[in-house]
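Here the complex is missing a single protein chain, while all its other protein chains stay put.
We just call them A, B and C in the order they show up, numbering each chain from 1.
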Amino acid sequence: MNARVFVTLKNGVLDPQGKAIEGALDSLGFDNVDAVRQGKIFDLKLQATSADEAEKEIAKMCEKLLANTVIENYSIELRD
Amino acid sequence: MNARVFVTLKNGVLDPQGKAIEGALDSLGFDNVDAVRQGKIFDLKLQATSADEAEKEIAKMCEKLLANTVIENYSIELRD
Amino acid sequence: MIPNQDVEITKDLIAEHGINDEEYAKILELLGREPSYTELGIFSAMWNEHCSYKSSKLWLKTLPTTGERVIHGPGENAGVVDIGDGQAVVFKMESHNHPSYIEPYQGAATGVGGILRDVFTMGARPIAAMNALRFGAPSHEKTRHLVSGVVEGVGGYGNSFGVPTVGGEVEFDPRYNGNILVNAFAAGLADADKIFLCAAKGVGLPIVYLGAKTGRDGVGGATMASAEFGDDIEEKRPTVQVGDPFTEKCLLEACLELMQTGAVIAIQDMGAAGLTCSAVEMGAQGNLGVELYLDDVPTREENMSAYEMMLSESQERMLMVLDPDKEDVAKAIFEKWELDFAIVGKTTDDLRFRVIHGGTEVANMPIKELGDEAPEYDRPRSEYPAPPALGDIPSGIDANQALLTLVGNENGASRRWVWEQYDTLIQGNSVQIPGGDAGVVRVEGADGKKALAFSVDVTPRYCEANPREGGKQAVAECWRNLSAVGALPLASTDNLNFGNPEKPEIMEQFAQSILGIGDACRALDFPIVSGNVSLYNETNGIGILPTPAIGGVGLMADWSKMMTLDFKNEGDVILLIGKNGSHLGQSALLRDVVGRIEGDAPEVDLDEEAKNGAFVRGLIDDELLTASHDLSDGGLAVALAEMSIKGNLGATVEATSDVETLFGEDQARYCITANSANIDSIKARAKDLGVTISELGTVGGDTLKIGDAISLKIDEIRAAHESWFPDFMAQEAAE
Partner (left out) sequence: MKSAVILFPGLNRDRDMLAALEKITGHKPHAIWHGDAELPKVDLVVVPGGFSYGDYLRAGAIAARSPALAEVKKHADAGGLTLGVCNGFQILTEAGLLPGALMRNRDLKFLCKTIHLKAENTTSAFTNQYAEQPVFPCPIAHHDGNYTIDPDGLKQLQDNDQIAFRYCDADGNVTQAANPNGSIDDIAGILNAKGNVLGMMPHPENLIEKAHGGNEGRFIVESLVEAVA
């Protein structure tokens, strides 16, 4: 089974990378960009008997490792 | 307009991060994970008069800055 | 008969592998048949310029490579030099020019990874790194992106691996627009009697693969590094390798731990042309054959062909011959560090290089000939053109303005922006970080006083004007930088970056430079113990400036006597060692202020270099000095300005105010300061030794005054010196 995990910064957490990119885009002439936030994706290949099980398992991975829940949110997308 | 840009490593390009995460998941007991590849997302807020224009503009940003097209692929998802 | 894996060996395919007719004829002769596709790949990897040194070998042989302290000279992964107390310093420099142009971050990072591997493969723990970088004109559209990526890549790898970067060079010139240079140096510390070599010993012993898995990275990479760039460069991109400093750090610790156990008989890192070069070298150097079983090679991609596995340049991999009795010990160490390993072959007694894949023999070739009998060319050379004569120097140059330009333009400005991205302090032994004449690190395991000094230097514009003098000058400047901090120069490494050797004038430039390097190394007792050649640095027919970078290592008995270049105390007396400035040909002043590139390179009087260097070292050793700095680009005025900026103290110097005195780039010179009480004895010593010395003035105040030509507040000079780099890079995204 393939899944994609999205990890993004919580609202209100400062994003130095996003901010720097915003500035860089601006100086490249892309002045129509109002905001940039950077996040991560993890493409996982895993063995699971059901979508439900996979989702639960991945949520555990997120809680335990993939996301720092102090500052980050995550979401899961099963692909096939 | 909101858009999400996905930047992922091209096939065959070594992903040391993904490899390390795979190992870490394994030692946390998630031994059903066969592979992990890490990528980035950029959530953009931008002004554009049409979806078409936005997409073209973002593609340019990707080529110029957001993706390292030597080793990365990108894709664009317009959200609203 | 080797089945040909369904790939027909056509004329085009041979040419694509960079093998010419003559070389192909030799292949047919050596094999007694047509090569298989895999064999063709192996030949191309072994016989390309990068691995075989076919154009340069003839000239490299002329270099002095031996000396009292030299334990291993060129031919091993790195040079090894005795530093007393049973310790040795192991060092080398290597280029990663082409990959860094294509992907600056990963190119530079893997360059650093490669040179570190060369050093720890020999059993040495890396203790210092340097990087010599050359970029195109600041105004060139790619320059900022390349600077930013390369510097980040050098730091990204070295910082994570954990080696202090203690020096380097950064230069900008339009001649590097299409070919930047990324030369990385590394030095390590080892026990002199525990140096590990690549020559295999013993028949029937297992060959072990250790490190990262093999992917398709860099397939064809070594071939690329030996070809000129054209506009089709974009197509060459998929060969980019990605570095993994974490794995390399684990590899370092695992190798050092393993070496302690006595399990390692031979070891070789997989660099250019990975498995091929390393396996062949192990066998050829040890007078043994090698059999490889590719089915056992750890791979990270599916369906890799024998050709791809043999040519893959995946990083962070090693090959070793292990003592079979210690296999369990080895296994425990590899598992501790979570590294992939496998037995992938064995040594044989038939001097053949055999590769077996999927049950079939895909290569069977004579191993000695592959390694040792690579082609060697005496490429044609033509007379080297003299540089344009030095015209009249315009009168009325504003010396204040000229000095601000020279310390504040792309080539004179502070490199702080660069070195602050490098971990210069890790390991806790850095007693002089970048910003001085040489980086200095304390040596562990000795008496706590011993230290090593490092510098890398070359002045490409001198080499272009006069390759022989330029070659001498590169060595002399490196040697002088080591002397200036008080270190005894021990030995050196070179990284010879040139254009297309098939052009007779480039070949002559190359040959003359090497002869100059040899002259200087002999005269200064500074043997070359390792090195690297990078040719074909040309894009669309435009070659780089000849850039034979010299990396040097010096030894200091007591680091607490080390000199730095900053002015220390009000009232200290400033002295010039060496003659008054006179030479303006090819000077920074001429290029950057007058806007002309003319004249001959400054002449290097090697006797005077040796004499003046020994004199300065003696003064430092007897603790008679308070500061010392060698004179190079921009001459006396620039040296004084640097001493002022760093010490935050001005000076009053009664020099004559002609531009030659202020900005001449005559060689073999130092600027030193001393307490006034010591001046007489310093002068007396100079007289005894026949050293030219003159008193220039005194340290003090907040202004640098030189004759009636220069009077500048230190704050103003510093602002010019420190602002160029950050200002330039701040516009990174704006282009």
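Just so it is clear, contacts are C-beta pairs under 8 Å (C-beta built on N, C-alpha and C of every residue); 3 or more make two chains touch, one makes a residue touch a chain.
Everything numeric in this text was worked out from a predicted model, so none of it was measured.
When the full complex is taken into account, the listed residue touching the unshown chain is C:F161, out of C:F43, C:W59, C:F135 or C:F161.
Only one residue from C:Y24, C:W559, C:F615 or C:F725 touches the chain missing from this view: C:W559.
Screening C:V329, C:V431 or C:L515 against the full complex identifies C:V431 as the residue touching the chain left out. Although one chain is hidden here, its contacts on chain C can still be listed: residues 152, 155-156, 159-162, 244-247, 249-250, 253, 336-338, 420-429, 431, 442, 559-560. Although one chain is not displayed, its contacts with chain B can still be listed: residues 16-17, 19-21, 23-24, 27-28, 38. Not every partner is drawn; the one left out touches chain A at residues 12-17, 20, 64-66, 68, 70-71.
We adopt the following convention: only the chains that are shown with their structure count from here on.
Centres computed as Cα averages put chain B at a distance of 36 Å from chain C. Mean C-alpha positions place chain A and chain C at a centre distance of 41 Å. Distance between chain A and chain B, defined via averaged C-alpha coordinates, is recorded as 9 Å.
Within chain A, residues 24-25, 28 each touch two or more of the remaining chains. Multi-chain contact residues of chain C (touching two or more other chains): 733.
Residue ranges on chain B touching chain A, taken from their complex, read 6, 8, 18, 21, 24-25, 28, 30, 32-48, 57, 60-61, 64-66. Every residue of chain C that touches chain B in the complex is listed here, in rising order: 102-103, 105-106, 212, 215-217, 237-238, 240-244, 246-247, 300-301, 314-315, 338, 733. Those residues of chain B lying in contact with chain C across their complex are 10, 12-16, 19-20, 23, 65, 68, 70-71.
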